[in-house]
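Every protein chain of the complex appears in place save one, which is left out.
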Amino acid sequence: MEVSRPLDALNKARDKRVIVETKGGKQILGKLKAFDIHINVVLDDAEERANGEVSRKLGTVFIRGDTITIISPAE
Amino acid sequence: MEVSRPLDALNKARDKRVIVETKGGKQILGKLKAFDIHINVVLDDAEERANGEVSRKLGTVFIRGDTITIISPAE
Amino acid sequence: MEVSRPLDALNKARDKRVIVETKGGKQILGKLKAFDIHINVVLDDAEERANGEVSRKLGTVFIRGDTITIISPAE
Amino acid sequence: MEVSRPLDALNKARDKRVIVETKGGKQILGKLKAFDIHINVVLDDAEERANGEVSRKLGTVFIRGDTITIISPAE
Amino acid sequence: MEVSRPLDALNKARDKRVIVETKGGKQILGKLKAFDIHINVVLDDAEERANGEVSRKLGTVFIRGDTITIISPAE
Amino acid sequence: MEVSRPLDALNKARDKRVIVETKGGKQILGKLKAFDIHINVVLDDAEERANGEVSRKLGTVFIRGDTITIISPAE
Partner (left out) sequence: MEVSRPLDALNKARDKRVIVETKGGKQILGKLKAFDIHINVVLDDAEERANGEVSRKLGTVFIRGDTITIISPAE
């Protein structure tokens, strides 16, 4: 992957499914639709996952950047 | 949904019922009336929910952005 | 209620009794006299409430915005 | 009390005895000598109080705004 | 090593494998691809490690700067 | 004491011995040599104190403002 700035990596992940992990220990999976410099993120078709199982359907979810620790691809 | 910035998603949710989750583990449901770039949010006809049950009626509530983790639609 | 920005809602609550909740789990009731963009708040005739009972009279109280989670009407 | 901004309330409390409460759960009483927009505060003749009793004399104390939750009059 | 500013050190580590440690106590290893002034970081071929063992493959991961404590070389 | 801004009080304490208390509950005593608007502080001949006893000699110590709660005179 060729990225020179961290947000380039998020840009390449747009419209792909990602896993967003939060300070509170949650995992939220969904299609990355939007993000900004604060790393506020919007996921589509999102669901919360606990212990590898879907625990809750969230639909279109706005996640505040301040609560996010890691964003990685959901293969 | 077509959103290019995260706040577009909040804008589309205006006047719809949403669930706001907080760092302290609360869920607050209500009609999204206003938000700003700090993600300070105002909900109308809001109620706090615990374990799927309404625990408290809040009316028109101002929620400080710093305390918010996730905003999703309340279908 | 017609509000387009979150601080409009606080402005409408001026001189009315509100409940301010804090990160530390306190509830402070009082008449909303002033607020600013940091959500620093001043309440008049304020009292701390625990388990629905007044636990302490505070008089005119300054509450630092950073400690505030929710502001709602005290009906 | 006539205040239009929260810092007006602090200004009116200048040279009066106040109680400053901190995120760590301390209460510090003293005469309010100075404050700034970060709510950094200087108290004169200050003392720490625990369970309604003076636990420690502090003299002139500088309290960092970030640690402060509430400032109220010490009647 | 000749570095005059902290980000020079990160720049020298570009395309090398590093260990990123987080406030939550995680260790994430991977090839450093990008960083910015907030210390937001992108790692390639990343994996989470617990007790010296790989606990999870992450692929290309975005780590929010706010959650990072230490970045050191993975020799 | 005549101070109109909180940093005036720190300025008057320059070259005097002070007690710096931290969010983590430490007390560090030393001669106040420097401070800035973030309340980053440098103490000379500093020592850490626990339960009224010197627990560790620190020499010249830099204390990050973000970790400081209270600065008071060490009489």
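Lettered A, B, C, D, E and F in written order, each chain numbered from 1.
In this text, a contact is a pair of C-beta atoms (placed from the backbone, for glycine too) under 8 Å apart; a residue touches a chain by one contact, two chains touch by 3 or more.
The structure presented is a predicted model; accordingly, all values stated were derived computationally and were not measured.
Contacts to the hidden chain, counted on chain F, fall at residues 22-24, 28, 33-36, 40-42, 44, 46, 58-64, 66-67.
Chain E meets the missing chain through residues 1, 3-10, 13, 23, 25, 39, 65-66, 68-73, 75.
As a convention for this text, only the chains that are shown with their structure count from here on.
Both chain A and chain F are touched by no common chain. For the remaining chains after leaving out chain C, touch-based grouping gives A, B, E | D, F.
Using the contact threshold fixed earlier, the set of chains in contact with both chain C and chain D is empty. Two copies of one sequence, chain B and chain C, touch each other mainly through non-matching residues, since under half of the numbers at the interface are common to both. Centres computed as Cα averages put chain A at a distance of 34 Å from chain C. For chain B, the set of residues that touch two or more other chains comprises 23, 66.
Viewed as a network of touching protein chains, the structure reduces to a simple linear path.
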